[in-house]
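With one protein chain held back, the other chains of the complex are shown just where they sit.
Letters are used for the chains, namely A, B and C, taken in the order the chains are written, and counting of residues starts over at 1 for each.
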Amino acid sequence: MMGSIIWLIALPLLAAFVSVVAQTYQYGLLVVTLLMNLLVLFAAPQGLTIIGGYEPPFGISLLFDQYALIALLLIQVLLLLIIVLARPLAKNYTPVILVMLAGLNGMLLTNDLFNLFVMIEIVSIAAFILSTANGKLTHTFHYLILATVSGVFFLLGTVLVYAYTGILVVQGLMMRLASLPVALSLIPMMLLIFGMAVELKLVPVSSWAKNIYGQANLLTGPIFAAVLAPAFGFVFGRMMNEVIVLHSLTGYTLLVMAISTFVLGELAAYRQTDLLKTLAFSSIGQSGLAVMMFTLGAPWAGILLLINNALAKSILYGVATGVTAAYGNASMGVLKGVFYHHRLLGVAFSLASLSLVGIPLFLGFFAKVSAVMAIFSTGLIWVPVIILLTAIVEGAYVMRWLLQLWSPAFEGYLASKKELPQKRNVFSAQQILVVGVLAVILFTMGLMPQRFVDALQKTQPAMAQYEMVGQGEQQ
Amino acid sequence: MIQFAGIALILIGIYGLMTTKHMIKLIIALNVMELGANIFIISIGFVAHGLAPIYTADLPNQAFSFVDPLPQAMVLTAIVIGFGVSALGLVVAQNIYKKHGTYDLSEIGGEE
Amino acid sequence: MMTMIILFMIASILFAYVLSLKEPKWGAYATLIVSLAGLVGVSLLRGSVGETVSFYYLHFTVTTIGWYFSMILLTVYFTATFFHPFWMDQLIYPAAYNALFLLSLAGTVGLFFAQDLMTLFICWETAVWSSMLIVQQGKSRQAAWVYFVMSAIGSMATLFAILLTIFMSGTTMITDAFIYFMGSPALGGLVFGAFILSGLTKMGIFPFHVWLPLAHGSAPHTFSPVLSGGLVKMGAYIAYLSVAVFPAYQVFGDQLMLQGVPLPIYALMLLGGVSIVYGTLRAIQQDDAKRLLAYSSVANGGYILIGILMLDQMAFAGGLMHVLNHAVASAAAFLAMAAVAKRTGTTKMSELGGMIHRMPVTYVVYLIAIISMAGIPPMGGFVSKWLIFQGLSHRGLIFLATAAAFGSIGSYLYVFRPLSAVFLGQLAPKYEKIKEADPLMLIGMLLLTAMSLLLGIVPNVVLRTIAQIQIELGIDPIMIKGTITATQNGSVNMLSVFTVFGFGFLLILILFLVLPKSRRVGLMDTYTSAEFIHTPELLHYGHHFYAPFERLYEKWPSVLPLYQRLSLKLKEMGEWAETFFFHAEPNRAVFWMVLLVILITVGGAR
Partner (left out) sequence: MKKLVSLFLILVLAFFLTTALDQGLDFWHSPSQLDAFRMSNAFVQNDVLGEGGALVFGESKNLESGSANIVTSIVVDYRSFDTLGEITVLFLSALGVGLLMGSGVRTTLRSGFILKTAAKMVAPLMLLTGIYIFTHGHLTPGGGFPGGSMMATAFLLHYFGSDTVKSNLKPLKWIESTAGALYILLGLAGLFVAGSFLQNFLPTGTLGHLVSAGIIPLVYVLVGLKVGSEVSGIVADFSKTEVVS
């Protein structure tokens, strides 16, 4: 009873409804809810939880397996740390964050396609509202329009799935869909994919992310890049494993979209001179990489990439937005040498960047290696070539930023001749502690890949068999 | 047959989304698209000569052929979600208007 | 023993960091002690070849070649640390410098002892990024960036090769994994090409040499010797792996053979030859002594690559020995330059001159180093170059032999320039007051000088180890007997060579002492017809030293602009992507989505 996984959704929602009238305790309620959620995560048994007393094909149920556990754990921990990091900003948006938390948990747990749509919409709307915190409403509007259009696509896909199969339950839906003729399953699959493409920031529809991510503040930046992005990634992974049947047409379209997202995102990031914009495009690119992994039937690599990216981006965005807010601008000229004043933040930022690029000794390296190995097993040797070539570009711009941020000295001169920005206060001790905790988590994960890998490998049996591009046509 | 109406409305909505830059019109286009989607969903559950799925004194048992109630339930949810999004979109548009004095996105340009 | 060394390294990195936070100087001394301890520890490993140790997910084993390489690296690192205490105040982040210095040391040593491919790559990249962050503390961020990007090109190619190897062969152990490609030449060729690329970028083989002058030239003066003498040699190890452990000659067995060398390997050797010529020619042109030495590293990298790729009795031994010789000589030359820079604050040759009067010991160090580097007997460099030359001429690889000969002669031109411009000639007035380098620095430099000399007199000490490596590889070992080094074309007894040269030197010394001294004229002691001299440097004969050659370089093609153009192209592509796909306009995104939907529906209706 008390250990039921339903608390993960019920508790934040209850807290959200209460928090509207209990405004003084809002923030405390949010923290307590997240802590309780963590307790629930450890107490709840794995398996199917039914809602309303009706078994899966008919009622809605929640599927809590190792895969969901990893995703949920990641999101609760990151969200907890982020709201502590961005406390003054988070206070204004507490009910929204609570509802978003409920939506995120529901999205990752639900075993019903239509319910998934509802949860995605909840999260999207919460994201719209949070994005207004950037103060750039035209971007919010842009995001809103795109996300809603894709939401309608997802809805139509869901309904068509129902029309053709008669059920909506996620688990095992792929079997039913794969037995349909190609001509029937093509359209719903396409609609479902496009229904997620906007939130996944896939290439032709990722334009919203440039500005929403690129002008983020201390609250929205980490939440978008480190909570929402991995959450949607995980949902996509679940969909690829349980629902979406890829035909060669949709499969290759998706693959091309993912690859071009990765390549174009990183290329666009390469030319940015604004730190937040760089990180925005990097997020787009990384999302493409994770999608590529799920598409190619290597969820395991996708999970690693998502986790690495989430942890790294939470630090990168936390530090970048903090520094930007303090120094007034995110351009390279203003922020040059800024870590001279903020060494601890600089170390955390460096760790995160090295991990993001996939440099050995850090988590990102193992993510990249497992990604490339997974692709080899699909037989597409040219894809790793693209990935590694793009990784050079990625490494190049990340390192450029790292070097600039660390070094106040003039180009061509030693340290004694330096031009330092005047020191400003970026973070309080508590906030620095949070960044430190994030960095320690990231670093420890990279130090013990073995144990981490073992824990993650338990997810394998729970996932359905890999489906390859073109699988749908074999029936 | 009613499916055509749904699809047509969806496409009209998409056409609007592709062509207009006026924020209110964009939201209207979005609403038209959602409406089309809703009609399409309802049409999924359509049964020839089917009746509203409510047991009444006149229709006391399941011998009568009902239309599929599930799409209707889904549409109910979809409508409410659409309403929520539209409200939010409108309020965002209004705030933009307050700031820039226009509803036209092309006149606002890239807000950097 | 190995476990102890590894744990010691990790502990010492943290220790050095914490200590340097407290007081940078103590941390600097800590690096000295740690690298000495590492040197001693690794030298004790000589007897335990074959011992393996697993440290978490890293697997190491002791091999003769690994021991040889890590001894070279540790020597270079160790001697460079003698300079550390004097440079801490010039660094922005001394604590990070010390910690990263030791981390890169640990990475390189780990690389040479790596048993499996993953360990190899992890150690490689660790050494790369830690050294990149050190280079950043020097004069230029751009240089550090170029260094990283060029390294990244190589490492990503190598990572591809490594992962493909692991995937195809199913094992990660270096020796077992590469054997797989014996059966599949096509894939083997791909893996070979990708794997060796990191070695090429690291050694600065043409066209990947662009980072060397930049990074060597602007790294902290204490780290340039390590870069040139140490880290570049990692590339040699990769080259060794890809030709000796990777069955390259067997894989390319059915390729076109040129004098017994398969075409792909021959092409790589040609690149080595181009590097020799190009590096030599560019080195002659440089004004900055460190950049000059960097270009000489490019040329010497060419020698090493050719020697190792030959995989025969003579040139291979010469290549391996040249790794040591060049490491020692180049580190000594860079350290001498660092000592000069410490006193004068510049490494520009046109601004220096006459240092011999103030820093005679440094002068001797530099002199011995360049003699070795140019391959003039009786120093070590001569033996290794001679061996490489012997191997090439024995095979009949006439082009490469010509290139090698050209490089040897050209090197006289470039090594002589700093000698005369920096050390000889008249002393500029502003340097009248400077003193000889600190004794601690002198110890470090003299250690290397002594090694250079010893290597020249008794090269067989080293060649014995190399012979053992050759036996382990199953090729004929280099013939050594007492002090005689023999090849199929002839033999040389370096001890007698040294004796002859020693007599010659003594003779000249006596003549120098006996004959009347020339009058010393100060730099400013000149007639300028009432003109006041504002820039005394112009009067020094080191100014515009090779002015006649300068014209030759006016239309000299450079590779760097190509890379810059590539970077620009990438940025243009990014801009293009941004306008097309990331344009902030809802209509356009919807348009793209509709287009894709049409694509799929039309495709589905087909």
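Side notes on the structure shown:
Assume contacts are C-beta pairs under 8 Å (C-beta built on N, C-alpha and C of every residue); 3 or more make two chains touch, one makes a residue touch a chain.
Remember, predicted model here, so these are calculated numbers, not experimental data.
Within the full complex, the chain left out of the display contacts the shown chains A, B, C. Only one of A:30, A:44, A:99 or A:320 touches the absent chain when the whole complex is considered: A:99. Screening B:27, B:88 or B:108 for touch with the missing chain picks out B:88.
Interface note: of A:129, A:147 or A:306, the residue touching the hidden chain in the full complex is A:129.
Subunit A residues in contact with the hidden partner, per the touch definition given at the top, are 1, 4, 6, 10, 13-14, 16-18, 20-21, 49-55, 57-60, 92-93, 95-96, 99, 102-103, 106, 112, 114-115, 118-119, 121-122, 125-126, 128-129, 132, 160, 162-168, 183-184, 186-187. Subunit B meets the missing chain through residues 1, 3-4, 7-8, 11-12, 14-15, 18-19, 44-50, 52-57, 59-62, 65-70, 72-74, 76-77, 79-81, 83-85, 87-88, 90-92, 94-95, 98. Hidden from this view is one chain, which touches subunit C at 591, 594-595, 597-598, 601-602, 604-605.
The definition used in the following text is that only the chains that are shown with their structure count from here on.
Chain contact topology: the protein chains form a complete graph, every chain touching every other one.
Contact count check for B-C and A-B (C-beta pairs in contact): higher for A-B. When each chain is reduced to the mean of its CA atoms, the one lying nearest the mean of all protein CA atoms is A. Annotation: 42 Å between the Cα-based centres of subunit A and subunit C. Centre-to-centre separation of subunit B and subunit C, using mean CA positions: 68 Å. A straight line joining the Cα centres of subunit A and subunit B is 29 Å long. In subunit C, 584-586, 590 are the positions where the chain touches two or more neighbouring chains simultaneously.
In subunit A, the positions touching at least two other chains are 138-139, 141, 145, 149, 211.
Subunit A makes touch with subunit B in their complex at residues 114, 118, 121, 125, 128-129, 132, 136-141, 144-145, 148-149, 151-152, 155-156, 158-160, 162-163, 211.
For subunit B in complex with subunit A, the touching residues are 10, 14, 17, 23, 26, 30, 33-34, 37, 40-41, 44, 70-71, 74, 77-78, 81, 84-85, 88-89, 92-93, 95-96, 99, 105, 108, 111.
Note for the complex: subunit C touches subunit A at residues 56-57, 90-93, 118, 121-126, 129, 132-133, 136-142, 144-145, 148-149, 152-153, 156-157, 159-160, 163-164, 166-167, 218, 570-571, 573-575, 577-578, 581-586, 588-590, 592-593, 595-597, 599-601, 603-604.
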